[in-house]
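One chain of protein is taken out of this complex; the other chains stay put.
Going in written order, the chains are labelled A, B and C, and every chain counts its residues from 1.
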Amino acid sequence: MIIDNAQGAMTSTSKVDSFPKELLDGYRSFIGGKYREESSKLKELADKGQKPKTMIIACCDSRAAPEMIFDAHPGELFVVRNVANLVPEFAPDGRHHSTSAAIEFAVNGLGVSNIVVMGHGRCGGIKAALSGGDIKLDEGDFIGKWMSQLGPVAEQVASAGMMTEAERQTALERVSVRQSVQHLRSFPYVQEQEKQGNLSLHGAWFDISTAELWLMDNKSGDFKRPEDV
Amino acid sequence: MIIDNAQGAMTSTSKVDSFPKELLDGYRSFIGGKYREESSKLKELADKGQKPKTMIIACCDSRAAPEMIFDAHPGELFVVRNVANLVPEFAPDGRHHSTSAAIEFAVNGLGVSNIVVMGHGRCGGIKAALSGGDIKLDEGDFIGKWMSQLGPVAEQVASAGMMTEAERQTALERVSVRQSVQHLRSFPYVQEQEKQGNLSLHGAWFDISTAELWLMDNKSGDFKRPEDV
Amino acid sequence: MIIDNAQGAMTSTSKVDSFPKELLDGYRSFIGGKYREESSKLKELADKGQKPKTMIIACCDSRAAPEMIFDAHPGELFVVRNVANLVPEFAPDGRHHSTSAAIEFAVNGLGVSNIVVMGHGRCGGIKAALSGGDIKLDEGDFIGKWMSQLGPVAEQVASAGMMTEAERQTALERVSVRQSVQHLRSFPYVQEQEKQGNLSLHGAWFDISTAELWLMDNKSGDFKRPEDV
Partner (left out) sequence: MIIDNAQGAMTSTSKVDSFPKELLDGYRSFIGGKYREESSKLKELADKGQKPKTMIIACCDSRAAPEMIFDAHPGELFVVRNVANLVPEFAPDGRHHSTSAAIEFAVNGLGVSNIVVMGHGRCGGIKAALSGGDIKLDEGDFIGKWMSQLGPVAEQVASAGMMTEAERQTALERVSVRQSVQHLRSFPYVQEQEKQGNLSLHGAWFDISTAELWLMDNKSGDFKRPEDV
């Protein structure tokens, strides 16, 4: 318990406990480079507080950082990242819910105008849900439980044997984004703000191989290239 | 159910439902700029799969994107972002846990070598936990419940009236990182990998105003500038 | 009684009673060096009397001499130095009070325009108040009694177990400066001169490791780098 012995508790048993050199090099590169352009913006944002217009719910995947894809500047994107960019259904059961807390914060605290659920290709979480990939799914595991939120659709897609593995993967990645956008609407304040015209919900899908961005058509649910929406 | 009526369910009632122009502009800027440098890297990462060495648990805050701070390239950082960068204690209760699922994925699925918990200054979640800021805390709310994971330490810091508001805020931001690093060790596979010398745990704190990076000393728990660690 | 037997009383029993060589060397260095620049200034100050604009209340610590930190010249700073740079509350009880006498002298005798309470990092007195360091605290000792002037705040900070030892130390060093500035205002003439706009009170904190100077913001009580005040 940190309260009793902050010092003792910190003793690391790891043999490799120096801070990753790549990160320090990257930090120095940031300070010597981009920070020069952004320093006054950061100072202003620190003084006045953040007021991002957009929340993005994206995947933890190392190849799909929203800030890179949207060339975003500090203060622009409020970003949740979880495995497979899932939005759970509204379920106020007195337990802690990471993503739901972030949605509540973004809508009620910051008053964002947009929420974008952004899926991506070759998603490890989705791959696991289709029973394959880096990790086995087990209801007793956190990942198994987490991905089980996709519900019966994952199973349906998994058993769609007439589709190739890659097709099933992309299909579930996109189905999942649609489901998450629906789940967003299960939050009363999201629904209310959307009704008031203050909040807009969006789906997107990023192809990490070609860097193609696909946007979900709010009418049909189809994913289209930006120029076709 | 999305399977039954994919089209109907997508019908948006929002008056402002076109994809945010800033994001599209940013995407075009990415394609015309950084993507040129990163395209072969992205292609390779798509083909071979991600193999990030480092997981970062950071805040949703729009001013503290890890990729910016560490000038990271695609494939380098597996990133969880939740409100106030909290790591819950290991609690396999058969319910879904967003952050725990991501930790399991990073350690068991990807075999990362480092996990960095990165706090930052002027954190809205921490401010809420100290009863102030953009949003009111209520145990019945998601944010109230989420921040209650800080436990009694938040109350202790909140009542340290002899410290200024800003000092209490920074204190809790750092206490919280230390607690999260401890919580990481409550995951059996984290503990095991750390013992084996395969995994290293780190704390960091970013000052969004000055862009100063502070690293947690693994022995004392103190936060120091990189040159002093 | 010195008047009766000046000679006998002076007899030292010490085996090492020659004046410290380092001091004599330092004095010769002063005469051969800085004194050349300052001699006319010193002569003038001797003839006209001192008229310092600023009083500094600093610690006895050998690493935090105000004249060094502020590169001060003779005649500029009226300096009190006691353990942990404490200002007691105004308490005219007919007993002698070293620091209070100096404050009275500075304000009523010299008419200073500024009083600066200057704390510093790794303060041995503060460390003792947090029950550690070079010397044990005991209410029966002079140091125990002296540091007990910090009152309940020391105990509060000392018991903030979720903060590291170094964090508690810095917190109390700064809390202590704020309290001393408040105590200054308990002196009627300090209060009066401040009200009249003739006297300004300040807090500062010096990091003896990095030589960073932090100034107390008079509105919030926060400590900030000079460029941010």
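FYI, a residue touches a chain if its C-beta (ideal position, glycine included) is under 8 Å from a C-beta of that chain, and two chains touch if they have at least 3 such contacts.
From a predicted model like this one, the values you see are computed outputs, not experimental measurements.
The criterion applied here is as follows: only the chains that are shown with their structure count from here on.
When chain centres are taken as C-alpha averages, the shortest distance to the whole-protein C-alpha average belongs to B.
Between the CA-based centres of chain B and chain C the separation comes to 43 Å, rounded to the whole angstrom.
Per-chain Cα centroids separate chain A from chain B by 11 Å.
In terms of their C-alpha centroids, the spacing between chain A and chain C amounts to 54 Å.
Residues of chain C found to touch two or more other chains are 162-165.
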